[in-house]
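Beneath this line is the structure, given in structure tokens, with notes to follow.
One protein chain is absent from this view; the other protein chains keep their places.
Chains here go by letter, A and B, matching the order in which they are written, and residues are numbered from 1 within each.
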Amino acid sequence: MVENTNSTNTNLEYKRAKRKEEMKQQVVTFALMIVFTIIAFTMVTADLDKLFVIPILLVLAIVQVGFQLYYFMHMSHKGHEMPSLMFYGGVSVAFLTILTMLVLVWW
Amino acid sequence: MSQEHTLNPEVMPDEPEKATLEGKNKFLGFWFFLGGETVLFASLFGTYLALRGSTMGDNTPENLFGLELVFIMTMLLLTSSLTSVYAMYHMKNNDFPKMQLWLGITVVLGLAFLGCEIYEFYHYVHEYEFTFSSSAFGSAFYTLVGFHGGHVAFGLLWIITLMVRNAKRGLSLYNAPKFYVASLYWHFIDVVWVFIFTVVYLMGKVG
Partner (left out) sequence: MSTTIEQNKGFGATLWDYLTTVDHKKIAVLYLIGGGFFFILGGLEAMAIRIQLIKPANDFVSAGFYNEILTMHGTTMIFLAAMPLIFALMNAVIPLQIGARDVAFPFLNSLGFWLFLFGGILLNASWFLGGAPDAGWTAYAPLSTTSPGHGVDFYVLGLQISGAGTLIAGINFLVTIINMRAPGMTYMRMPLFTWTTFVVSALILFAFPALTVGLFLLMFDRLFGSGFFDASMGGNSVIWEHLFWIFGHPEVYILILPAFGIFSEVLPTFSKKRLFGYTAMVFATVLIGFLGFMVWAHHMFTVGLGPAANSIFAIATMAIAVPTGIKIFNWLFTMWGGSIRINTAMLWALGFIPSFTIGGMTGVMVAAAPADYQYHDSYFIVAHFHYVIVGGVVFGIFAGLHYWWPKMFGKILDETLGKITFWTFFTGFHLTFFIQHFLGLMGMPRRYWTYGADQGLELGNVISTVGAFLMAIGAIVFLYNVIITTIKGDKVSGDPWDGRTLEWSIPNPTPHYNFTQIPLVRGLDPLWIEKTEGRKGMTPAEPIGDIHMPNPSILPFVMSLGLFIAGFGAIYQIDNPIWLVVLIIGMGITFGAMFIRSVKDDHGHHIHKEDLDKGAGL
């Protein structure tokens, strides 16, 4: 490290600062995830109408998973075009599968 | 000799996990695998949703599930997701000891989660006589949640192996992709759990 030139050092410092900034965002994301989870659990224990609760539960879950994917798993970074394509391909098939099991199994 | 040098450069590149061709391949291949895993879990979720009403007059989701334990488990797994983000943060800063420390915390949290799950299953079997063969609901419940638990166990073994194997030699461009991919796997486990606690436990409780 000592032998590094000044310019690489500044570059390194800049990158470190950037990562630190990003890490702060991650912690905020985490806090939001915890808040969402608490809201979800509270709503269920609060005995509200289920037609009201279930859609909100699902939305909270999807947003939380979005946080995981885009912040924790870095899908928001560049270089994730192919991973996104294949992951969302999987999600589409997953969606069709679950929809089928909900509406085309019992009748 | 030249290989030693290229895999252990003096300054880590910006994204050590994707600095080599092997790393790029692993990164991409593993994401694709997660795409396939999504369909795998969707098939299990779908089966569970189709069969969750098939309780045969036996235990129902409402009387079975206790939300306290599930809440604790959720907190454990969510936190372990954050700690593995910290581990990757230190990997990018080339701070191997701190990376090991945060991975260690991740493993402890994962083990605690797994312990809770084993207790939960034991509890259902002994207190409620609710088993894999009780009803189609029982089969679907244990299969879905058990598959997730199996993933947790496999992830723990994987991370522990990586930690022990590389404890003495530190980070290099050869093992950085391995750590990165293991952390992706760990996050994916958390993603699945978010849907399990929502769809199985919370929606089960709501009815």
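Here is the rule we go by: a residue touches a chain if its C-beta (ideal position, glycine included) is under 8 Å from a C-beta of that chain, and two chains touch if they have at least 3 such contacts.
This structure is a prediction, so every number in the text was calculated from the model and none was measured.
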The complex has one chain that is not drawn here; which of the drawn chains does it touch?
A, B
Out of B:Thr79, B:Thr106 or B:Ser135, which residue would touch the omitted chain in the full complex?
B:Ser135
Give me the chain B residues in contact with the hidden chain, please.
3, 7, 21, 24-25, 28-29, 32-33, 35-37, 39-40, 43-44, 46-47, 50-51, 53-56, 132-133, 135-140, 143, 158, 161-162, 165, 174
Contacts from chain A to the absent chain lie at residues 82, 86, 89-90, 92-93, 96-97, 100-101, 104-107
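Everything that follows uses one rule, which is that only the chains that are shown with their structure count from here on.
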Measuring centre to centre with CA averages, how many angstrom lie between chain A and chain B?
14
Of chain B, residues touching chain A in the complex:
10-11, 14-15, 18, 27-28, 31-32, 34-39, 41-43, 45-47, 49-50, 67, 71, 74-75, 78-79, 81-82, 85-86, 89, 92-93, 184, 187-188, 190-191, 194-195, 197-199, 202-203, 205-207
List the residues on chain A that touch chain B in their complex, please.
1, 3-4, 8, 12, 15-16, 19, 22-23, 26-27, 30, 33-34, 37, 40-41, 44-45, 50, 53-54, 57-58, 60-61, 64-65, 68-69, 72-73, 79-80, 82-83, 86-87, 89-91, 93-95, 97-98, 100-102, 105-106
